[in-house]
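A short worksheet on the structure shown next.
Of the protein chains in this complex, one is absent; all others appear in place.
All chains are identified by letter, namely A, B and C, in their written order; residue positions are counted from 1 within each chain.
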Amino acid sequence: MSKFLMMGMSLRKDSFNKKLIFNAHNLLSIEKSDHEFELLHFNDYPMPLYDAEIEAKGMPDTVVKLAQKISEADAIILSTPEYNGGMPGPFKNLFDWISRVKPMPWTGKHVLLLGASPGALGAIRGLAHTRVPLQSEGMFVYPDMFGLPKAHEAFDANDLLKDPKTTQKLGELLLKFRDHLKR
Amino acid sequence: MSKFLMMGMSLRKDSFNKKLIFNAHNLLSIEKSDHEFELLHFNDYPMPLYDAEIEAKGMPDTVVKLAQKISEADAIILSTPEYNGGMPGPFKNLFDWISRVKPMPWTGKHVLLLGASPGALGAIRGLAHTRVPLQSEGMFVYPDMFGLPKAHEAFDANDLLKDPKTTQKLGELLLKFRDHLKR
Amino acid sequence: MSKFLMMGMSLRKDSFNKKLIFNAHNLLSIEKSDHEFELLHFNDYPMPLYDAEIEAKGMPDTVVKLAQKISEADAIILSTPEYNGGMPGPFKNLFDWISRVKPMPWTGKHVLLLGASPGALGAIRGLAHTRVPLQSEGMFVYPDMFGLPKAHEAFDANDLLKDPKTTQKLGELLLKFRDHLKR
Partner (left out) sequence: MSKFLMMGMSLRKDSFNKKLIFNAHNLLSIEKSDHEFELLHFNDYPMPLYDAEIEAKGMPDTVVKLAQKISEADAIILSTPEYNGGMPGPFKNLFDWISRVKPMPWTGKHVLLLGASPGALGAIRGLAHTRVPLQSEGMFVYPDMFGLPKAHEAFDANDLLKDPKTTQKLGELLLKFRDHLKR
């Protein structure tokens, strides 16, 4: 049994990436397996901008709590927006804070990256940029990634993906990643 | 006459990158020229983590103020730490906020990247990672960069670079960049 | 007056990138200007795979000839395929050979990158990967790039771009780059 954490890396309430990770969580949960898939909410872990002086006064509670969860997980699935062709500042800030906890929670974790974007390229440049620091800290970033283009047209009123082919493609990648962990 | 903004991209009071940009500002200021070199302080522009809902309620004052300054500048010199082999979260967050102002203040600006790090590689991976979103928004990122390794041993009690060769190398790059703007 | 070199970085006779650079050359040539736009052919500069032992016996003629041309140019426009999400081997090999000539011909040259690909992303990942070594050698890689997706459907029987909007977008970027050189 493996434990998977899942999170959408945008703070906006109606975020496309919150919707995409919600779909991913659904797709994994309906498949029978002895794995555990826990959907976390980015907004539940508010953190200040990283400042070594804040850290010196004591690690913020949200950092300690999330670091503990990450330490106990086997794998992580993140859906991230692309800001300016790169990894979003708030996501990098969370990543940086967690990296200050010892032992480093990220190291050795398997991670699958998804991304939703209103553009035609589907966050593909943001995903490439996001891989770099994750790998630098010893994460096994899964080679395949999933980019959802035109995200503003992709979801129905229940936040479900409209296009069955997109859903199927996402589902296949999720199961491939899940089963990769079994090895 | 060109107007240069300069900033160290760390919030820590005794930040190596604040010291490095202070040295860079000194080196440019002592050279006679009709250019203007303004040293800004990252901590004077506190910003929340980017959230489209905050933006919808009105752009934060610090974003508006800094965006205005950037719009009026010809060139920017930034000294950035490397966090986890990449661009720091707080720097990316500032970059993302400013990018939301119309017309986009970053586009068409020339930028020189410096970096200080206690490690042996001198923030070189962080600088490479930082180039990507800056270029994506149409900045002319100067090809040469300056990485200061072992930054914890590099400055004296007055925050000045100890090693004359390092100072000379930094000075030469700064003048090359300054004169590049003249073209 | 500036001198521009242009080349498509694929060896295949019917290469999409040869067609794209041919269109770019047309678009620049029909505009009245006192600039010179020379279209070179990749196949006219055959080079062995880089091997320091070959170099030790004498720089290949094609390397010497092309290095001379690059040294005399002010700017370079290259159209490159994407191979495996990155810069093509034959293009990198040419870049590596030319970099061995002293003084380094690439340094200080302005370069605009175009890319054509049969895929939906239009060589965008290949272009990002190509920037890295070019910038490392001191080239001013223009921030904007042009990616042509579905290149197998993009050209007519005379190798001209079919879609007027694509042609216009390409033309605008080319003129922006050309005029950037004037500064």
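Heads up, the rule we're going with is that contacts are C-beta pairs under 8 Å (C-beta built on N, C-alpha and C of every residue); 3 or more make two chains touch, one makes a residue touch a chain.
None of these values were measured; they are calculated from a predicted model.
One of C:Ser2, C:Ser71 or C:Asn93 touches the chain omitted from the figure, and that residue is C:Asn93. Touching the missing chain, out of C:Glu36, C:Asp74 or C:Glu137, is residue C:Glu137.
Screening A:His35, A:Arg131 or A:Arg178 for touch with the missing chain picks out A:Arg131.
Along subunit A, the points of touch with the absent chain fall at residues 128, 131-132, 135-141, 143-144, 183.
By the touch definition given at the top, subunit C reaches the unshown chain through residues 10-13, 46-47, 49-53, 83-97, 99, 125, 129, 132-133, 135-137.
The omitted chain makes contact with subunit B at the following residues, 121, 124-125, 128.
Everything below uses one rule, namely that only the chains that are shown with their structure count from here on.
Closest to the middle of the protein, by Cα centroid, lies chain B. Subunit C has its Cα centroid 37 Å from the Cα centroid of subunit A. Each chain gets one centre point, the mean of its Cα atoms, and the points for subunit A and subunit B are 29 Å apart.
Of all residues in subunit C, those touching 2 or more other chains are 128, listed in ascending order.
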